[in-house]
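Below are the structure tokens for one structure; questions will follow.
A single protein chain has been omitted from the complex, and every remaining protein chain is retained in its original position.
== subunit A ==
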Amino acid sequence: MSPTTLTILAAGGQLILLLALLGAAHAPLGAYMARVYSSSHHTRLERGWYRVVRVDPDAQQHWRSYLMSVLGFSLASVLALYGLGRLQDHLPWDLGFTGLDPAGAWNTAVSFTTNTNWQWYSGEAAAGHLLQMAGLAVQNFVSAAVGMSVAIALVRGFARSGTDARIGNFWADLTRSVVRVLLPISVVAALVLVANGVIQNLDPHTAVTTMTGGAQHVPGGPVASQEAIKELGTNGGGFFNANSAHPFENPNPVTNLLEIFLILLIPTALPRTFGILVGDRRQGWAILGAMTGLLLVAIALTTWAELAGPGAAPQAAGAATEGKETRFGLAASALFAVATTGTSTGAVNAMHDSFTAPGGGVVLFDMLLGEVAPGGVGAGLYGMLILAILAVFVAGLMVGRTPEYLGKKIGRGEMTIVALSVLTTPAIVLVGTAVAVSVEPGLAGVQEPGPHGLTEVLYAFASAGNNNGSAFAGLTSGTPFYNTMLGLAMLAGRFVPIALVLALAGRLASQRSVPASAGTLPTHQPLFVGLVATVALVVVGLTFVPVLSLGPVAESLS
């Protein structure tokens, strides 16, 4: 067999292996999380925890109260992280790095609090170990837990009937997400990573004398503990500038598969949790089906593009190897790229800026879809449920009936929220991009003028607005202009949808469920799965086709 055939077979085998692992974890983890979020029992440690922190984990919160808790916690997080960044040179383990400048500290504080992990700085040259551990790694956990909590609150909205808009307790959801789900998996994953060569120490970055007599710095740091939650919590902020392309973050093809698995683990298990909590597992299958369908199409397209290697540079080199690691190869780089942009992760094991135009275009499109294939931890589920409601509404219009989803009538109030939610991120992305390409400080950051430069800027705002964090890193974004603008985009892109989702959860929880009738659209069948995926594609397509035509499409055709 030719090497190309072997490469394609290996790419297929790798995908099958990944799907088998995710499939094996799906039912047990989904069921476990359903128990975590519906149990009324607090462990002894948790009771102590709530007592020390002085919150009441049993009070059912009205959606507005739940939202205030989310916002209050996130505000505290932004302030703490801003302080840690500004003051890192006065704290231990600073490795001699200076404090971050105000715009940079703001950007990083927002970035990690919003589960985006956009990084304007280079980890090994700007962030000391304390900032990484006590600042960034903590937010890797809790920002993921916030997303999961909000998703579960929305699911409760569907599952409950006729309450006074009470949707659970944020502090209990947050704590349980961390201590019962994220932390145990992270500990195991971190140790597997260390066993494979991911470093875990508190050493500074020190120079060694190389074989040819030169000096090379071998970095130190608690990397594995951060790497595990970076992927599991769909965060994506690398300890090092090269992120998961760095051999100390991702040393071999096995850790590479493990990291992709961790990225997709919770997002693909949450639909199961959803199905169990609403009392109909088939509903979970339908949501998972729409997510997986979009994911597989993106994987196929990106893998094809990177293996085929169209474009001037890949043609000149003979393959699209620029920005990719030899140990992973083209297909595993494409797979990682789709996993990271289909979720809100943004970790990279290859440089997206150097992807082929169609490959880079697909991963950009993946983010513009709103990251629902399968989406970030929590954020993917609530994003897809919003699209499911939109699909029900569209179908209702076609047959002229009041739309219902899971026994809840989708009336004017619900649709207003859904419409606002669907429009929020595109507005942030398009307005942000338009501003950046209209003003001098925005244009100054562009590395390559023309279609690729527009794609760089669009990618940055798509990444920030959708809380992804990956970049077409040719864009010089560590400037006050981009740090401020992208910070605002991340903030709005995270909390406006969360506020809308919680409002929707409150409305749904206060509705009485209506029994399904002969006219109710079944929402667990393949037809509906196709409808949801189509709605996602059409909404995004109509919104972004003009700018995509000027960016990646123009570049692909050149």
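The rule we apply is simple: a residue touches a chain if its C-beta (ideal position, glycine included) is under 8 Å from a C-beta of that chain, and two chains touch if they have at least 3 such contacts; residues count from 1.
Here, contacts and distances are computed from a predicted model.
Entry comment: the absent subunit's protein name, as recorded by UniProt, is "Potassium-transporting ATPase KdpC subunit", drawn from "Branched-chain amino acid ABC transporter permease", "Rod shape-determining protein MreD", "Potassium-transporting ATPase KdpC subunit" or "Phosphocarrier protein HPr". In the complete complex, the hidden chain is touched by one of A:293, A:323, A:411 or A:478, namely A:323.
Here the missing chain is touched by one residue of A:209, A:438 or A:517, and it is A:209. Of A:38, A:252 or A:534, it is A:252 that touches the chain left out of the display.
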